[in-house]
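Every protein chain of the complex appears in place save one, which is left out.
Note that the chains take the letters A, B and C in the order they are written out, and that residue 1 is the start of every chain.
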Amino acid sequence: MSGRKFKVGIDIMLLPELLDPQGVVVHKALQQLGFQGIEKVRVGKHIDIDIEASDREEAIQIAEEMCSKLLANPVVETYRIHVEEL
Amino acid sequence: MSGRKFKVGIDIMLLPELLDPQGVVVHKALQQLGFQGIEKVRVGKHIDIDIEASDREEAIQIAEEMCSKLLANPVVETYRIHVEEL
Amino acid sequence: MRWGVVIFPGSNCDRDVFHVLKDVLGEDVHFLWHKNGSVEPLGEGDWIILPGGFSYGDYLRAGAIARLSPIMKAIKRHVEKGGYVLGICNGFQILCEAGLLPGALVMNTNGRFICQPQYVRVETSNTPLTNLIADGTVLNIPIAHKEGRYYVDNETLKSMYANDQILFKYSDESGVVTDTTNPNGSVDNIAGVCDANKQVFGMMPHPERSAEQLIGNDDGLQIFKSIVQWAGK
Partner (left out) sequence: MNTREEVIQAAMGWNLTPEEVDRIIEILGRLPNAVELALFGVMWSEHCCYKNSLHWLKQLPKEGKHVLKGAGEENAGLVDLGDNLACAFKIESHNHPSAIAPYHGAATGVGGIHRDIFTTGARPIAALDSLHFGHPEDRRSRWIMDGVVRGIGDYGNSFGVPTIAGEVYFDDTYRVNPIVNAMSVGVVEKDKIISAVAKEAGWKAFIAGAPTGRDGIKGAAFASVDLDLEEAEENLPAVQIGDPFMEKILLEAILEANEKGLIAAMQDMGAAGLLCSTSEMAARGKKGMVIYLEKVPLRHPSMKPWEILLSESQERMLILAEPEKVDELKKVFDKWDVPLTEIGEVIEEPILQYYFKGEKVAELPSYALAAGEGAPVYRRTWREADYRFEVLKFNPAQVPIPDWDEMLEIAKELVTNPTIASKKPIIRQYDHMVQIGNKNAWEPFDAAIMRVPYSNDKFIAVTTDCNPYYVYADPYIGTQIAVAEACRNIVCSGGEPVGVTNCLNFGNPYDPRVYWQFVRAVQGMRDICRQWELPITGGNVSFYNQSEEGPIMPTPVIGIVGIVHEPEKVVSMPFKQTGDIIVQIGPMIDDIASSQYLIFHHGIRHSPAPVFDIELEKRIQNFIGMLIKKQLIKSVHDISEGGLWIALIESAIYGNKGFEIKLPEN
């Protein structure tokens, strides 16, 4: 892999159908602080990974593989991938 | 606040100088699975919030306020805000 | 002298602390509900304990949401009027989040929850928590936390040393303080601190968990006895 550097950002969230206990509690706390107009709050994980790849597509493909092999459990989680060149 | 809908995505990460134990574990596990060229892995929180705001700027401003008042602890964390119109 | 033990939703060591103070030490203790706007009947010179547990499930960050409870304003007023506060484990996290104590507690370096008996060395005896205990004494006070790593920036740390605000450090049986005797990666093995005015105290170890020989150890009782003794002067 030639030396181009990419910052991969992965958001891992619980499936929409599933209860998100943290989201419920954070939602209430924000309302308690006076924030209005909040419809939904979901709390999940964010993973930043700096990797070497030949191009953007390869970086995305590597990230996809990381998610399916380790980072996200499809039984309960979905993921979104963002990639920037460093 | 008129009825335009925005999806705010907030990444909350530990300050760079702080050791990130989860990042260390994930980094090692990815290497064990054969992924090469990984320079850095940091694990933090991602929060999705659907809110009503008059425009993008106001949505960002609300998100900033949420982070400073509750979502991030500046002593040990930094945050990044992404906003999309729904 | 009177004690108040705060109950947040998710606190789970409130009844333990209440038992040690009331049944073991025979003290005058009251529960304080987190929704109350005042800390009556407590007043100047009295002690409020923020007990261990998982207030609000420790969701988002340990202590992040509990600090929004009405009782916290009343506690700040209590301190301004000459009252004292001790935060144990989750209580320490809440006091840091509320800005009543410097620094923050983050995830242990092994990324896991740790529950075990733990040796701590007393760093200063001129505080209410340690005035009955000589400097350098080693006590066995159990820890039980996942976010117990104390972090504070270097400038603040320097001033805390200068002002004798470091109470306990994780050590081994003979009081040696090194990386290997540090269970969670806290800066300088710090296990407990106080504010500049010596009115607000925070410690990750649970003194109520080594307070009865009947169960196995009572080193932790000396912390509560010191406070009673100091308050009685």
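Methods note: a residue touches a chain if its C-beta (ideal position, glycine included) is under 8 Å from a C-beta of that chain, and two chains touch if they have at least 3 such contacts.
Keep in mind it's a predicted model, so treat the numbers as computed, not measured.
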Task = Looking beyond the chains shown, say which of C:E27, C:D58, C:E97 or C:D195 touches the absent one.
result = C:D58
Query = Since one chain has been left out of the picture, which residues of chain C touch it in the full complex?
reply = 9-10, 12-13, 15-16, 19-20, 23, 33, 35, 52-54, 56-59, 112-117, 142, 144, 146, 206, 208-209, 211-212, 214-217
Message = Suppose we count only contacts with the excluded chain; which residues of chain A make the list?
response = 14-15, 17-21, 24-25, 73, 75-76
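Here, only the chains that are shown with their structure count from here on.
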Task = Go ahead and note the Å separation of the Cα centroids belonging to chain B and chain C.
result = 31
Remark   = The distance between the C-alpha centres of chain A and chain B, rounded to whole Å, is 9
Message = Between chain A and chain C, what distance separates the C-alpha centroids? Give it in angstrom.
response = 35
Request  = Note the residues in chain B that touch 2 or more other chains, in rising order.
outcome  = 45, 70-71
Query = Which parts of chain C, given as residue numbers and ranges, touch two or more other chains?
reply = 60, 64-65, 68
Remark   = Seen from chain A, its contact residues with chain B in the complex are 1, 5, 9, 11-13, 26, 29-30, 33, 35-53, 62, 65-66, 69-71
Key: List of chain B residues in touch with chain C within their complex   = 14, 18-19, 21-22, 24-25, 45, 70-71, 73, 75-76
Message = If we count contacts the way the header does, which residues on chain C are in touch with chain A in the complex?
response = 56-57, 59-60, 64-65, 68
